[in-house]
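This part shows chain A:
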Amino acid sequence: MIATHLPVLLILAPLLGAILAALSRNGVAAWLIGLVASALTAAVAFALLWRVQAEGVISYRIGGWAPELGIEYRVDAVNAFIVVLVGIVAVLTMIFARRSVLAEIIPERVASFYTMMLLCIAGLLGIAVTGDAFNAFVFLEISSLSTYTLIALGRDRRALVAAYQYLIVGTIGATFYVIGVGLIYLVTGTLNLGLIVERLASLQSSRGLIVAEAFIVIGIGLKLALFPLHAWLPNAYAYAPSSAAVLLASTATKVAIYLLARFLFTVFGGHIDVGSIAFGSLLIGLSLAAMFLASAAAVVQNDIKRLLAFSSVGQIGYITLGLALANPTGITGGLLHLFNHALMKGAAFMAMGAIVLRTGTAKLDELAGIGRVMPWTAAALTIAGLGLIGVPGTSGFVSKYYLILGALEAGHGWLAILIVASSFIAVLYVGRIVEVVWFREPAAAAREASEAPLEMLLPMWGLAGVTIWFGVHAEWPAGLASAAADTLLRMVP
Partner candidate 1 sequence: MTATRLKILLALVALLALLVVADSFVTHHASFGIDGTPGFAAWFGLLGAAAAVVIAYGWGRLMRRPGERVDD
Partner candidate 2 sequence: MIVHFSQIATILLMVAGLYVVIARGNMVKKLIGLSLFQTSVYLLYILPGKVLGGTPPILDPARAVYANPLPHVLILTAIVVGIATLALGLTLVVRIKEAYGTIEEDEILAKEGPKENLKDRVRNRSKSGRGGTAA
């Protein structure tokens, strides 16, 4: 009974959790509800993955309505992958959040903070599982609106401006997306992705479709911080409350990338005229710009959270590059990097959250020698940093390796060299952190700090450990990513 309703349970758990948390008006109760709801979500996500692996695509009709009128949730190898990622991060973030929320959010707002967290998770999962283009928009807005609120809850007044900017930009992005969907609806008469694909095949003129693709790609591009549409991201991540930054950095952009991949390959990939023309070269160019320019911007940042945010923009460049390569290895690399980057950036932002909790600052020059007093936290940050560089033995190496292979397979040897070369820039910004954190004499902030509490260390080290573990035992995520890539390219039915 439950097994058949898994896809909708995935959304309902955090959604109902959000309502309960809002009603509870009590910080501790809200946290407990959040923890239970996200744990339930993660369990459902794994169950879904397991079922997809065993039985293939799962189709679920909301309320029993047929796809033409009703909404279909459709889970295949691609979304199952994303859903599991969001599930893992959601639970760990919830565990992590309690202490940092106590320190950063005024007590009256704690319950609403968890409500927003759960809403955001529900929205992201909804985008991932839905098979309906308009429904995806609704979930996109649910997650976005809760994200704006989460960011605005940050202590710094700049958080307000960051939230406002993200609100404007995010709404433009979502509106672009919905325009694109509207155009598709005009030419196909349906919003169900599966039916769109079927009807596109017999479509005569592709002009409307090209414009639709442009709107959708740019709209989602704004959401996933595709260079140069990334400018909202650094401030948003830097000034958001620590636990919100963890959730956003690990999942929000990743789910948007999923949506982009879904449209590029599943929807437009099916139509000959649109399939590969426009996005390939442009996306490669933008990805390279992100890899080099955004990473270079990361090098000169003084606020480590901003540094990590710029690094995120750069790393997203690797992911989109993998998608732009449009061959199985490249897409596997891109999706794998999506997965790995989410985990290591989550670890990095958790470490920063712990450091901010203990020292009250995220400024690089004030954190000299913090490794001496918070060795575990600093070690997790370092591991995440090594992952960002792509040092062998970390998961970042595996995904970059796939990307390089994908580039070579596509016959772009120069791209492979550029991928390696851009890792140098990561060496520079990670090197700066490592040097200051470990090798400088402790500054005032470090002298007064102490190691982070265990409940923060555990999720942080969970993610850092996974970065190492998947660097060595890469088969599981690589297998998932590879299956997802095959599904996207329709190599499997």
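Here, a contact is a pair of C-beta atoms (placed from the backbone, for glycine too) under 8 Å apart; a residue touches a chain by one contact, two chains touch by 3 or more; residues count from 1.
Selection rule: all candidates are chains of the complex that A comes from, given by their letters.
These numbers come from a predicted model, not from an experiment.
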item	value
Selected neighbour of chain A [touch, this complex] from 1 or 2	2
Complex contacts: residues of chain A adjacent to candidate 2	69, 134, 137-138, 141, 145, 148-149, 152, 157-158, 160-161, 163-164, 167-168, 171-172, 175, 178-179, 182-183, 185-186, 191, 302
